[in-house]
Structures are given as structure tokens and as C-alpha cells.
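Worksheet: one structure, shown below.
Only one protein chain is missing from this complex, and each of the others stays in its spot.
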Amino acid sequence: MSGQGQKPTDLLSRSLNARVLVKLKGGRELRGKLKGFDAHMNLILGEAEEIIDKNSEPKQIGTVIVRGDNVIMLSPAVKSQSD
Amino acid sequence: MSGQGQKPTDLLSRSLNARVLVKLKGGRELRGKLKGFDAHMNLILGEAEEIIDKNSEPKQIGTVIVRGDNVIMLSPAVKSQSD
Amino acid sequence: MSGQGQKPTDLLSRSLNARVLVKLKGGRELRGKLKGFDAHMNLILGEAEEIIDKNSEPKQIGTVIVRGDNVIMLSPAVKSQSD
Amino acid sequence: MSGQGQKPTDLLSRSLNARVLVKLKGGRELRGKLKGFDAHMNLILGEAEEIIDKNSEPKQIGTVIVRGDNVIMLSPAVKSQSD
Amino acid sequence: MSGQGQKPTDLLSRSLNARVLVKLKGGRELRGKLKGFDAHMNLILGEAEEIIDKNSEPKQIGTVIVRGDNVIMLSPAVKSQSD
Amino acid sequence: MSGQGQKPTDLLSRSLNARVLVKLKGGRELRGKLKGFDAHMNLILGEAEEIIDKNSEPKQIGTVIVRGDNVIMLSPAVKSQSD
Partner (left out) sequence: MSGQGQKPTDLLSRSLNARVLVKLKGGRELRGKLKGFDAHMNLILGEAEEIIDKNSEPKQIGTVIVRGDNVIMLSPAVKSQSD
């Protein structure tokens, strides 16, 4: 295989409307439905929740825009039930 | 669905004049009416208040310009009563 | 309303010669008359004072150029008496 | 020999579908199959696992997109059994 | 008044050969005669001195080039006697 | 002599296939054969070893790609025996 393989932005495209887990610098973790993104990896998450720690209920925070430079990694593996 | 979904800047556009919650690097949180923004996510918040902690009254700080590189996330879900 | 609303730089333009409060990374706060700025949010403040803490007199530091990447937020609400 | 030798992105290309070890700022380590990358060194890792410490089982995290600015180094030497 | 007011670089130009005080990230302070600068706010200071603390004599360090991204603020108000 | 002297990238070119010592932000040190680099100072090191401390054996880590923004300095002085 040559080239760059699958493009990270293509995987983001295919993850639209699925639930994703986003780890941010500073220890923050968010889960939500990926509603959009741009070239800087700025994200829109819908029905988002902030994961405080393993023993607490996640906090419901609705729709959020995350500025891309805070993102460490994004896991598109967590599919939403309804998709 | 293909492409990038909803653009983060489009969601900002639709949030103009609504109240938004902005979390900044370093732990600062602001709430205010989104009056404008630019491509760097520099923001203008009107009738802004700084949220110190849950037990204190937020501090009224009027109109502020926030430099975009400080923004972690912005939640446009908090609608202003008057909109 | 569509578009980006009011541009942050337009608000800076309208704040020229008014007193502004500038919060910088690292906890520093400055107050001064906004004499100029550029696209990076580099600022010129005239008759500036550095605010140490609430119990101390602010320190008079005259005219300063602030490099924009240090700015967290700028509040143009504090009008100078003489404007 | 002149020029720049082997290009880092060429080595990434040749490592596609092989297992790689990625060390991130902040002490995080990931291992996974390199599925794609771009010019910013944004990565897609498949069948990824996060390495917590030497005495714990690595945590299976599925497919992840890693934002390139978090990468310290990437070791393409760990070949996948199946390649 | 409209536009951007006085340009930060114009004020730097007018401060050439005057003594300036420069505050750097990490707490370092320098004083010296501004001999030149560029668009990144890289600076040349002549007859520079590093200010350690208020009770110590400043350390004479001659001519220095300061890389602009370290600059927090620069105060051109301190005129050299000989200008 | 005028101009910029020897270009840093030329010295990197001349160091190809020689062993180099690389100091990274965060205290990490690597030694390895420089196999390639690019304009961002992204590096490929072959037969690399990570230097933990002076009393421990260095850890053999094979081939690594180092993202350039982590590099503090690179010393091309350590010639490989076999070159």
C-alpha cells in the first residue's frame, strides 16, 4: 500500500451522527454525537456529556463546539444506538 | 452522510444573540450573549458574567472580547430569555 | 441574523481612546487607554496601570505594547472619564 | 549522500497497516495499527490500545484519531503478526 | 476615530534608540536601548541589563536579541538620558 | 562573512547516516542514526536508543519518527563507528 492510507478527516466524515469519545488536554473527556467538524478539528458535539470520573454520573451539557487545538484524540468507535 | 456535517462557524452564526457558556484554558468560565466572532474563534460576549464557583454569585463584566486561542469549548445551548 | 455578527476588531476600533481592562495569561491585569492594535491583537495601551491585587494601589506603567498572544480577554466597557 | 534522506512521511506510508507505538505529550502511550495519517501527523490507529503502565493490561480503545500536535514520537518498528 | 489607531510597530519605530523595559514569559525582565525589531517582535536591545529583583543590582548583559514569542509586554516610556 | 552562514538543514543533510544525539522537551534524550528529516525538523532515527539516566543502560527502541516541535537540540557530532 502507498500514500497516506485513510485520511483522518474521512474517518471523521464517516463518524458524523455517531457518538464519539473525545479526550482533551487537561484531562477533560466528552462524549457526544459528532454533528460537524472543520479542517482544524474544531468539532460540534450534540447531546454531549462531560465525563467527570468513573464513579460519577456524566454531566449533560447539550450541544458544544470544541476548539480543535484542545483535542488529544477522538474515538469514533462508540456508535449511537439509534444510528 | 458525507462531507463535514454542520460547520462549527455556522453553529456560531446561529447562536448570535443567544447566551452561550464559554470554558477557557486555566479554568475560567464566562457566560454572555454572543455578539460576534471571527475565523480564529475570537468572540464578543455582551452582558457577560464570569463564573467563579458554584457558591458565589457570578461577576458581571459587561462586554468582553475573548481571544480565540483561550477557548476550550463553547456551549450555545443556553438560550437568552429575551430571544 | 446571519454571518459573524459584530467583528471583534470592529469593537476594538470603537474602543480606541477608551479605557479597557486586559487580562493576560499568567494572571497579569492591565488597565489603560487603547491607543492602537493590529490583526494579532497586539495592543498599545496609554496611561496604563498594572493591577496587582485588590488591596494594593495599581502600578502606573505609562505606555505599553502588549503582545497579542498573551491576551485572554479585553473588556472595552470601562469608559475613560474624558471621552 | 545529499538531500534530506528518507522522508518521515514516507516511513509513515511504509508503516501503513503495521502496528506502531505512539508516545504522546503528557505521558500517554498508544499502540495500534496505522490506518492513515496526514501532513500534520494526525493519525488513525485501528485496534488501538492505551498503555497505562507496565503492570496493567493495556486498555482496548478500538479506532482512534490522534491529533498530530500531541505526538512526540512514533515507532513503526513493531510489526503486526498478520502483515 | 476609526481604523486600528496607532500601530504597535509604529510605536516600536518611534522608540528606536530609546530605552525600553521588556517583560518576558517566565518572569524575566530586561531593560535596554531598542536597536531594532521585526514583524515577529524579535528585538535587539543594546546596553541591556537583566533585572533580577528589586534589591539586587541589574546584571549588565550588553547587546541581546530577544525572540519575539517570549515577549509579554514592552514599555517604551523609559527614555534614555542621552536621546 | 555575510548571509546566514551554514544552514541548519545543510548540517542535517551532512549528518545523514551518522549517529546524532537529540534532546527533546520534557527531558527525553534519544541517540540514533539520522535516516531522514524534513523542513519541520521531523526526524527519522534508526537503531535508536532512549537514554534514561546515566546509571541505566539505554533502552533500544529501533526506528522512530520524532515530531520536530519536540526537539530542543540535536548534536550531529557523535559519529557512528561504521560510517
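Just so it is clear, A, B, C, D, E and F label the chains in written order, and each chain counts residues from 1 on its own.
In this text, a contact is a pair of C-beta atoms (placed from the backbone, for glycine too) under 8 Å apart; a residue touches a chain by one contact, two chains touch by 3 or more.
Just so it is clear, the structure is predicted and the values come from calculations on it, not from any experiment.
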{"item": "Shown chains touched by the chain that is not drawn here", "value": "E, F"}
{"item": "Contacting the left-out chain in the complete assembly, out of F:Leu16, F:Ile44 or F:Val71", "value": "F:Val71"}
{"item": "Options F:Leu16, F:Met41 or F:Ile61, residue touching the unrepresented chain", "value": "F:Met41"}
{"item": "Where the unshown chain meets chain F, residue by residue", "value": "1-12, 25, 41, 68-69, 71-77"}
{"item": "Chain E residues that touch the omitted chain in the full complex", "value": "9, 12-13, 16-17, 24, 26, 28, 30, 34-38, 42-44, 61-67, 69-70"}
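In the analysis below, only the chains that are shown with their structure count from here on.
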{"item": "Furthest chain, CA centroid comparison against chain A", "value": "E"}
{"item": "Length of the line joining the C-alpha centres of chain C and chain D, rounded to whole Å", "value": "44"}
{"item": "Multi-partner residues of chain C (each touching 2 or more other chains)", "value": "9, 12, 69"}
{"item": "Chain contact topology (line, ring, star, complete or other)", "value": "line"}
